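So the structure is just underneath, and the comments pick up after that.
Subset of chains shown; positions unchanged.
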Amino acid sequence: MLVVMGREATEEDIKRVVQAIEARGLAPHLMPGPTRTAIGITGNTEAVESSGLRSLPGVRDLIRVTKPYKLASREMRIDDSTIKLPQTTIGPKNFTIIAGPCSVEDEKTMHKISEYLVERGIRILRAGAFKPRTSPYSFQGKEHSGLKLLEELKKEYGLGITTELMDSTHAEALEEVADLIQIGTRNMQNFTLLKRVGQLNTPVLLKRGMSATLEEWLMAAEYILSGGNMQVAMCERGIRTFADHNRNTLDISVIPPLKRQSHLPVIVDPSHATGYRPYVKPMALASMAAGADGIIVEIHPQPEQASSDGAQSLNFEEFDDLLKFFQKMGPIFGKTID
Amino acid sequence: MLVVMGREATEEDIKRVVQAIEARGLAPHLMPGPTRTAIGITGNTEAVESSGLRSLPGVRDLIRVTKPYKLASREMRIDDSTIKLPQTTIGPKNFTIIAGPCSVEDEKTMHKISEYLVERGIRILRAGAFKPRTSPYSFQGKEHSGLKLLEELKKEYGLGITTELMDSTHAEALEEVADLIQIGTRNMQNFTLLKRVGQLNTPVLLKRGMSATLEEWLMAAEYILSGGNMQVAMCERGIRTFADHNRNTLDISVIPPLKRQSHLPVIVDPSHATGYRPYVKPMALASMAAGADGIIVEIHPQPEQASSDGAQSLNFEEFDDLLKFFQKMGPIFGKTID
């Protein structure tokens, strides 16, 4: 259920509605918009319509949300969401490029990449400190020492940091470093973890599960939103199908329905989906054309020496070429490359 | 196996190599290129390398083709293929737009659509006369009367015609009307039909089967190519996956690997894949960005009155808008809209 406040509604009016919702044993969720405020209600809302809520001062309308996801739904919020990081904004006007190596590499390499990104005007660095690996015998990331290096880079270069949270017990450590916390594919329905990031103040990049339907993916976002963290960006990274020409099948076709059903921004990961460097550029460009709000892409000065996923990392020259294309395409789609 | 002729090779040299191949009980396939000719060899080529073929005049190289598809392979032909229709050319420099209703509609509507297409500079009209329908009780198309109407439109408007061949017994009737014969998804491995169109002189648009791997799809093309019809364009139209947000999952990610493995052009069908009008435009644009050579798209002056698939047909206004975007994007990708 959604309470839409009139443009004339005062702070006082809003506070009164919030209290009235709580008095009915339900949870209010403030959704401030550019011209008016809406208040989402979750819980057992059956009796709300016939209650006196509609007649409170400032209330313009009560709208029933038909989807199982509520706060993530376009019904709840007609305008596209924007996600505010200290370094930039993810949302309808921007095309956000998040770049960096798969895993945190050695200090020298990380500085080299950071310098390069700053030179190119890229504002968010990606790099995994904790790595989810299929095999217990594989390299599991640099862990806390990786986080520490990311923190230093953030200070020195002013870059925003995106890195993956795999374990609730690391949530606080990550919150200090990350500007955008990534929830990985394999954890999309790790509800414990979703609830935990729902309590953080840091924006979240929620990767789609390998076989998640659009509804399940939005329900996973709902876990975070309903916990109070309204800053969620969705990340498409390839799904499991019978097709064997790519590592995964990048589901670019999910972007228009996602945009239709939800106000949340969409970032595409062309690197993990394709698993192969020459396919990254066409998939990245197709993402913009399909309506995405950005990409998260793996780059490395010497991909063949990367500690993981070198085969899918762009080198600097290839990344420069990709940027050039984005610069040309951006104006057509009303997007500033950022 | 591929015989690459030197630039200096004469007609006589080529003829001699062809005869030598035939004399060994194998099938030669002439593949003329802009600067030199290649001759594909299919059959049991095991003994070819050690035979004297390499030492014939004009022969520059013998290349073993490692893929199970030979004539469709990039190894056989390094340059992108072009497909020549009387009205236009499908291939690397062009972005070909094929448009029209799902099924052949009534005369008045078909004239309206044809006039509109000519006005917009579109050169190929699509419309099904024979329709493959899941149910035996559904409308099966206008059949021969539909073909006849298409022939009239072709004469009156100079439009090229794309229409589906479902049955070998209609091959000759279709050949008289169609400039590009469509083989539908459900017939991608109807080998009888593939062999039949392999004997025609009309170019073929080969739709991908709903669960065809890239290799199977190229093997289906190989059936046509090995029959002697070297004019095949591949058409991606969505695959079967668990995802339920679209009718099918448009596999835009197949374009780069297809281009890497094969020299054949790729056309994308965003209408059947999405099944929903608002998703057609973003998927069409993403196709160009991913490297496609064109689209085949359903349009109708009044989609809600179409005799089939109205929900996915663009109206004229929507199609105009799509064209505008293509016009802007074309130069970035080195493509002339055609």
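Lettered A and B in written order, each chain numbered from 1.
Following the convention adopted for this analysis, a residue touches a chain if its C-beta (ideal position, glycine included) is under 8 Å from a C-beta of that chain, and two chains touch if they have at least 3 such contacts.
Source: prediction; values computed, not measured.
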| item | value |
| --- | --- |
| Copy number across the full structure, from 2 displayed chains | 4 |
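Everything below uses one rule, namely that only the chains that are shown with their structure count from here on.
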| item | value |
| --- | --- |
| Inter-centroid spacing, chain B versus chain A (mean Cα positions, whole Å) | 38 |
| Chain B-facing residues of chain A, complex | 211, 213-214, 238-246, 249-258, 260, 273-274, 278-279, 282-283, 285-291, 325, 328-329, 332 |
